[in-house]
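My questions all concern the structure below.
Here the complex is missing one protein chain, while the rest keep their positions.
Naming follows writing order (A, B and C), and every chain is counted from residue 1.
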Amino acid sequence: MFLHRRDVTIEWGDCDPAGIVFYPRYFAMFDASTVALFGAALGYNKFEMLSRFSIIGIPMVDTGAKFLHPSRFGDVISIESQIASFRRTSFNVQHRVLRGETLAIEAHETRVWAGRDPQDPARIKGVAIPDEVKEAFAR
Amino acid sequence: MFLHRRDVTIEWGDCDPAGIVFYPRYFAMFDASTVALFGAALGYNKFEMLSRFSIIGIPMVDTGAKFLHPSRFGDVISIESQIASFRRTSFNVQHRVLRGETLAIEAHETRVWAGRDPQDPARIKGVAIPDEVKEAFAR
Amino acid sequence: MFLHRRDVTIEWGDCDPAGIVFYPRYFAMFDASTVALFGAALGYNKFEMLSRFSIIGIPMVDTGAKFLHPSRFGDVISIESQIASFRRTSFNVQHRVLRGETLAIEAHETRVWAGRDPQDPARIKGVAIPDEVKEAFAR
Partner (left out) sequence: MFLHRRDVTIEWGDCDPAGIVFYPRYFAMFDASTVALFGAALGYNKFEMLSRFSIIGIPMVDTGAKFLHPSRFGDVISIESQIASFRRTSFNVQHRVLRGETLAIEAHETRVWAGRDPQDPARIKGVAIPDEVKEAFAR
């Protein structure tokens, strides 16, 4: 399926006193990669995606990562992201981080295509992922 | 085994445009909770822990979380953390996040007790966790 | 005028490879301190404040800080915050960070009491700060 790759420079502020990336920063990078993946497949940005489909976001319900090799400020990593599967209201994403030829991190995500609950707007509720969205990734 | 609980106020800056916590912020909270767990068991802070045992940190090798209920700015969550198991150079941590009586998140971590590689100081290497540390959690 | 003080533990993840706080983290702490200052004066949290006064936030228009002494993970700093002045739609805040007796940072903020522009909801617009809010700080 559709794969998106982007290069990310590890910044000084991404790193901790051991000189390597503070791992929560990787999850922020993965979030941006998932957004970039949808942007590349759909052809418009997340702001327009939310407005077009009347959703409030694609919140995380389950995520995990294996950190195989640390990176430090000044390194450039490559993040490869793709949809692993779509279900009715949720979907899985996989990320692979490469530093040169070395596989540095493997991560997975389960997210929900989420709107406001019509019964209670303070609550978030999974809604059906439009076919138009699924088809954009099948190309 | 020794359990540590701390309350965390969800800040405006922890939240995203959907009004709920941007999930990478939870991993930063869990990192601080693991540090607080060691601090409570050992009786001194991480700065002193690193210096006393000549380690450079306790880097993450594997982590995951299930997000069951979202929280928003102004909410106060309670994070309960404990060591699940110690091995020779690594250990597992479990975190449970509660909002009131509701289980909001479950997370797990595998971390390494890490020093500089004596062969190559640019590299990080697992070293044996001191008995003194393991015993502090058995109390 | 009403002064709010809170203690903040410097976390590992707040620090950079030099082992001291990555300064953007201080601005996040100041944002939380300004929220805590309003919370202490008004008696309810920011979520309720926004909803009660139909505003979208108190965005920053001008801020600055002098960093006099660095802090490192494990340090506990004390942040003292107070309103320096209220104007019709904006206000100034001052923060002083102390580590023990040492003044570590001085910072100032100008923020706007902001709503949606009724002409164009995509835009943010300063609105008059309610007397009820100003009076809560005069006590």
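Quick note on the criterion: a contact is a pair of C-beta atoms (placed from the backbone, for glycine too) under 8 Å apart; a residue touches a chain by one contact, two chains touch by 3 or more.
Values in this document were obtained by computation on a predicted structure and should not be read as measured data.
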Chains still shown that are in contact with the chain withheld from the display: A, B, C
Residue, one of C:E48, C:D62 or C:E135, that touches the chain absent here: C:D62
Hidden-chain contact residue, picked from the options C:F22, C:F38 or C:W113: C:F22
Contact partner of the left-out chain, one of A:A28, A:V61, A:L98 or A:A136: A:A28
Chain B residues that touch the omitted chain in the full complex: 12-13, 15-19, 22, 24, 72-73
Residues from chain C at the interface with the omitted partner, ascending: 16-18, 20, 22-25, 27-28, 31, 56-57, 59-68, 70, 114, 124
Interface with the undisplayed chain - residues on chain A: 9, 11-13, 28, 31-32, 35, 45-48, 57, 72-74
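The rule is short, and it goes like this: only the chains that are shown with their structure count from here on.
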Same vs different contact residues, chain A with chain B, by half of numbers used: same
Euclidean distance of C-alpha centroids - chain B vs chain C, Å: 28
Residue list for chain C, restricted to those that touch at least two other chains: 12-13, 72-73
